[in-house]
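Working notes for the structure below.
Every protein chain of the complex appears in place save one, which is left out.
Now for chain A:
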Amino acid sequence: MTELKNINVKENTVGSQVTTKDSPIIQTNKEVVFEAKNFNLWYGDNHALQDINLTFHENDINAIIGPSGCGKSTFVKSMNRMTELVPIVRTEGSIDFRGDDIFTSGMSVEELRTRVGMVFQKPNPFPKSIYDNVAYGPRVHGIKKKSILDEVVEKSLRGASIWDEVKDRLNDNAYGLSGGQQQRICIARTLAVEPEVILMDEPTSALDPISTTKIEDLMQEIKKDYSIIIVTHNMQQAARVSDRTSFFYQGYVVESDDTKVIFENPSDKRTEDYVSGRFG
C-alpha cells in the first residue's frame, strides 16, 4: 500500500489548460464541466476514494476504467450525489460542476440530476409505456401540453437512435422490448430532460454485441451536444469510444490522459498491466 501513496496523477488543470507530465501543454478550448478537487469518500472506515483530482471537459467522452472495487462507480455516483443515499458515507474535498461545488453551493439534488443524467448497468425502464417512460422527466418538470410532450418524446427517441424501432408502438409496455432497446429507452429518458452531462455506469455490460455497438455509435452521435462520462470494464470499449481515460486503482487515480496515450503508451506500469489484461 505504501507504494500507492506516491501516485502519479499526470493531469494538472489550470482553467481549461491541461498539462501532462511527459507531453507539452495541451490547449483546449473546451469548457470544464466537472472538476474533482482532492475528493475523498469513506464508506464507514473504508477509504474508498482518495485524493481524486480529475477534470472533465464538455463534448468529451471520458472513460473511467479500473478493476472491481477500485471506486470508479462510487466516483461517478458521487457526481450526481447518489452516494448520499448510503448513510455511512462521508466525503471531503469538492466536486465542482460548472464551477460550483455540488455539495455546498446550494444547488438542489433535483437540479443537479436534471443537468447530470445517469444511465445504469442494467436497463431500468419504468413499468410503463415507452411514451410514458420518456415523457416522465418532462412531466415532472411541469410540461403537460400533449403537443410539446410528443415533440420531446420523438426528439429524445430519435436522439437515442430507437425512434424507427418503436414509433409504431409507443403505447406498448417498455418491458416488452429487448435489453438493448430498453437501454436506449433509458438513454432517451435521460435525454428528454436535456442534461448537460450523461453519466453511464457500465451501460452495455448486460447487452449483446449488436446492441453494444448501437449504444457506442449513439455515444459518438450525441457527444456533440453532451459530455459523457462512462464507467466500463470493457477495455476495448474504452479505447473505441472515449477521448480521455482515467485509470482508478484501489481508490486512487493512477493515471489520466488522452485515451490514445493510455492504450498505446501509458506512463505508469500499473496502467500498462491493467489495460494489457495482466491483472484485474
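The rule is simple: a contact is a pair of C-beta atoms (placed from the backbone, for glycine too) under 8 Å apart; a residue touches a chain by one contact, two chains touch by 3 or more; residues count from 1.
Keep this in mind: contacts and distances are computed from a predicted model.
Asks: Match the chain absent from this complex view to the correct UniProt protein name in "Phosphate-specific transport system accessory protein PhoU", "3-oxoadipate CoA-transferase beta subunit", "Pup--protein ligase" or "Energy-coupling factor transporter transmembrane protein EcfT".
Replies: So the chain that does not appear here would be "Phosphate-specific transport system accessory protein PhoU", according to UniProt.
Asks: Out of A:127, A:209 or A:277, which is the one that touches the chain we can't see?
Replies: Spelled out, the listed residue whose C-beta touches the missing chain is A:277.
Asks: Contact with the hidden chain only, please: which chain A residues?
Replies: Here the touching residues of chain A are 235-236, 239, 263-266, 272, 275-280.
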